[in-house]
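Excluded from the complex is one protein chain; the other protein chains are retained at their positions.
The letters A, B and C name the chains in turn, as written, and every chain counts its residues from 1.
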Amino acid sequence: MVHAGIVGATGYGGIELFRLLYNHPDVDEISLYSSSEAGKPYASFMPQVSGWFKGELRPIDEEQMKKELDVLFLATPAGVSGGLTPSFLDSGVKVIDLSGDLRLKNTEDYEKWYKKQASSESLLNEAVYGLSETNRENIKKAEILANPGCYPTAVLLGTAPLASRSDWNGDSLIIDAKSGISGAGKTPSEKSIYANTEENFRIYKVNGHQHIPEIEQQLQWWSGESEPITFSPHLVPMTRGIMATMYVNVDKTAPAEDWMELYREFYKDSPFVRVREDFPATKDVYASNFCDIHVTMDERTGRLTIVSVIDNLVKGASGQAVQNMNIMLGFEETKGLEFFPLYP
Amino acid sequence: MVHAGIVGATGYGGIELFRLLYNHPDVDEISLYSSSEAGKPYASFMPQVSGWFKGELRPIDEEQMKKELDVLFLATPAGVSGGLTPSFLDSGVKVIDLSGDLRLKNTEDYEKWYKKQASSESLLNEAVYGLSETNRENIKKAEILANPGCYPTAVLLGTAPLASRSDWNGDSLIIDAKSGISGAGKTPSEKSIYANTEENFRIYKVNGHQHIPEIEQQLQWWSGESEPITFSPHLVPMTRGIMATMYVNVDKTAPAEDWMELYREFYKDSPFVRVREDFPATKDVYASNFCDIHVTMDERTGRLTIVSVIDNLVKGASGQAVQNMNIMLGFEETKGLEFFPLYP
Amino acid sequence: MVHAGIVGATGYGGIELFRLLYNHPDVDEISLYSSSEAGKPYASFMPQVSGWFKGELRPIDEEQMKKELDVLFLATPAGVSGGLTPSFLDSGVKVIDLSGDLRLKNTEDYEKWYKKQASSESLLNEAVYGLSETNRENIKKAEILANPGCYPTAVLLGTAPLASRSDWNGDSLIIDAKSGISGAGKTPSEKSIYANTEENFRIYKVNGHQHIPEIEQQLQWWSGESEPITFSPHLVPMTRGIMATMYVNVDKTAPAEDWMELYREFYKDSPFVRVREDFPATKDVYASNFCDIHVTMDERTGRLTIVSVIDNLVKGASGQAVQNMNIMLGFEETKGLEFFPLYP
Partner (left out) sequence: MVHAGIVGATGYGGIELFRLLYNHPDVDEISLYSSSEAGKPYASFMPQVSGWFKGELRPIDEEQMKKELDVLFLATPAGVSGGLTPSFLDSGVKVIDLSGDLRLKNTEDYEKWYKKQASSESLLNEAVYGLSETNRENIKKAEILANPGCYPTAVLLGTAPLASRSDWNGDSLIIDAKSGISGAGKTPSEKSIYANTEENFRIYKVNGHQHIPEIEQQLQWWSGESEPITFSPHLVPMTRGIMATMYVNVDKTAPAEDWMELYREFYKDSPFVRVREDFPATKDVYASNFCDIHVTMDERTGRLTIVSVIDNLVKGASGQAVQNMNIMLGFEETKGLEFFPLYP
């Protein structure tokens, strides 16, 4: 049985991790850590757990953590993991970092897009990128895992079957992405208040979002070529969910069904990726670890339209982190994640 | 292990039942029945289960069902259970009816409020009213269970600690209830469309809702007196959740803390009822089987204000049905229901 | 033609005032004032006016304002009007205060409920309470007007036809009120963010809201008796709108139609109060200055249920302020307010 720790348990990612780990059949103990709120009952931040979960937030004591924990999740803001993670190297504690700190292998990219100092190159080299479906062998051996961002998860699962093909036209790729507001985090801001979100559809950080280099890095690993993408994130008046609508040119037309078959074959051993017969909606995967995908070919324009949907807090963050924990610890990949989307 | 059947699996109650039973550790087979849609894959109604659940809707064949099933849930519209249930009497199949058909013991009440013919008196006498926390001993022995309505669950759990006391003033009880739109069911109507629900708060069926006699019947069982209630249901622009705000006069003032203590004591062995230190919100119990309650005393007016919140589709319908199944089959009451509310 | 000024033009009340005054046929100039943001273009706070309205926020210069303005609206937080208003006494500038500062005649009440120092008694005596439909004669002569709060507007218009009758049972009055989140103002807070508001129904400040003494004061003026009310405000997941559901006992039963007739007669010369044939919803008055009311009698309990709906930012604040300006300046009461609710 596993003893799991979470640093950053009061943010949205940490809350969702706690909810998932609490019901995981192989996790029997969860410790929650906070530097600023240590000593307070978790329920004082989360009325949802009151009555049932009596645990308190514990101070961050790395020596103690190394003795007790099997796996440590870092659900912290950018700039924290680089400091915390090195203590756990060679400690036997598996570290799964949900922040963006360990994802970019090129330190210049990190510093340009995140405006913070990058982690050490040795740490970055040690950290395995955890897009579960496409990197299982490396994840199995990982001691430190960089859990993918929410947009990159939706985008990369939607392009993986294509991007390693010789006929991939990476320079034509346009990504029009839409996210629920929980992606903006828990801190109140003018952007996140109800009156500015309800009955409003917004676009932001056009070609300027920090998930762009993460997507480009993985596409380059697959295709061998460095090509800039066009990426427009939007905010939808809803709490959870991401849809990435993607457009890419193909060299020669083939029936839509051929492209579907390519996707089905690619994901045939990946239970959480469902290649759907029609375009999915975000509610089809709400509060679940699924990524639903559909692709179609427009013969008039010679262009593919690919749609990929996830719950940004589950498959786009905490659910995929648990999936990666399962792979790292040798459990069945689906353990603790075998539940259906909530409806309605 | 249990083989469970659901009639009416494509409505909201049936969908939620399926979701809960699918993850119940003691249920290993679920059969879904439909008279009109038999033969079609369940996933064609529910994209949420596509890929993972291949089952089809089966025709209603009572003889076959009696051979195979351990428990049968009826998530059917009013007027159906009365016809279906008698076949299963003495069959060994436990029947849990989520409709309103078997709740009212007085057939005149049923016919007045539901405008349909009542079930036979013998059937009504056989059916045990399943407000789990207050009727466990009878539920344990039940062959046929009438699962409470959503509003009655919130209201009755909020008044149970008071209504059997000698100082109960039933005639002063005013219930101002608010529900998400899923309570109106799945059939599209002018009432349920988005443009009439969003940015709209509505009141309906004032003192005319069919849950009124169900509440009055239980209050009379507790207090020994028949007293009409004032009941105003409202529709909130949200999908799930009920809050019942209740007002009742008390003979002499006692500190709010005394009333809280009364509630805590009453529910000390009921894990799903959480007596909260402050007024709860519906999102505190979203997608969970909890009922959260708080009570306060206004010394200026000598009146109690009691607030009770539930998820109408879980504790107010399918979750309580599973809780009742657990009690009827001798399982731990919380089995398959030990998950936290979703947040955010 | 009128030159109107607004202090506090960047809050929700001020924004709505600007929108209404901009289209008022007798207002030809609007000056916007701010102590902290003077010099900045209004459009930089309000993308909605960009391109069309080039005005800047002006500093608060009372001498200058007295020379230029005909009417001054104060859409400021509690605690500001008491300081600003006295300068304009005897200046010929009509002052309309949208804050709570000048509403309560009893300074102890103000200090107890608002936790701030009260305005001077002479100022309070000068300020006329502006519930337009019930106080027109005094409003006509007012130099300083205290514009009613949002909840009091809905509640008092709903009870006015009853509260001055000899058979009024004020001590039985229970008010269950529901408001959209814009009532909480523009400052981001944990309470107002989308993820805590959507799919959530909340209750707050039970019997502790600062609008309670305002309601009780007016009821006492009408009935001659001081009686505490029970008042439960709730937050609805929507931006605009208030519904007050009110319960009151009546001495003897009379048909619902008699009560309706009483209301119709009372409001026959009040174009903005619509006595409706059925219970209204908040969207029936969305973005308009209407107050829609319906009343029904429950013969089983001898209790009236009264429902009153308004748009909290229009009839509950800025619209009523413009209506009061019309009365104070001798214009037709409906001027600039003759538009229908937005739908859908």
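Note that in this section a contact is a pair of C-beta atoms (placed from the backbone, for glycine too) under 8 Å apart; a residue touches a chain by one contact, two chains touch by 3 or more.
Worth saying up front: this structure is predicted, and the values here are computed from it rather than measured.
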Touched by the hidden chain, which of the shown chains? A, B, C
Which is it among A:Ala4, A:Met238, A:Val273 or A:Val314 that touches the chain not included here? A:Met238
Have a look at C:Ser34, C:Ser132, C:Asn147 or C:Ser182 and name the one touching the chain we're not showing. C:Ser182
Of C:Asn23, C:Gln64, C:Asn106 or C:Ser189, which sits in contact with the chain we cannot see? C:Asn23
Among C:Asp284, C:Asp298 or C:Glu333, contact with the omitted chain is made only by C:Asp284
In the complete assembly, which of A:Glu225, A:Asp298 or A:Glu332 touches the absent chain? A:Asp298
If you put the missing chain back, which residues of chain C would it touch? 12, 15, 18-19, 22-23, 46-53, 182, 186, 198-199, 239-240, 271, 274, 276, 280-281, 283-288, 290, 292, 338-344
Missing-chain contacts on chain B, rising order, are 12, 181-182, 186, 188-190, 192-195, 197-199, 237-239
Residues on chain A facing the left-out chain by the touch rule are 171, 174, 176, 178, 180, 195-196, 198-204, 206-207, 228-230, 232, 234, 236-241, 243, 245, 247, 279, 281-283, 286, 296, 298, 300-301, 303, 305, 307, 309, 344
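Everything that follows uses one rule, which is that only the chains that are shown with their structure count from here on.
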Could you put a whole-Å number on the gap between the CA centroids of chain A and chain C? 47
Could you pull out the residues of chain C that touch at least 2 other chains? 195, 198-199, 237-239
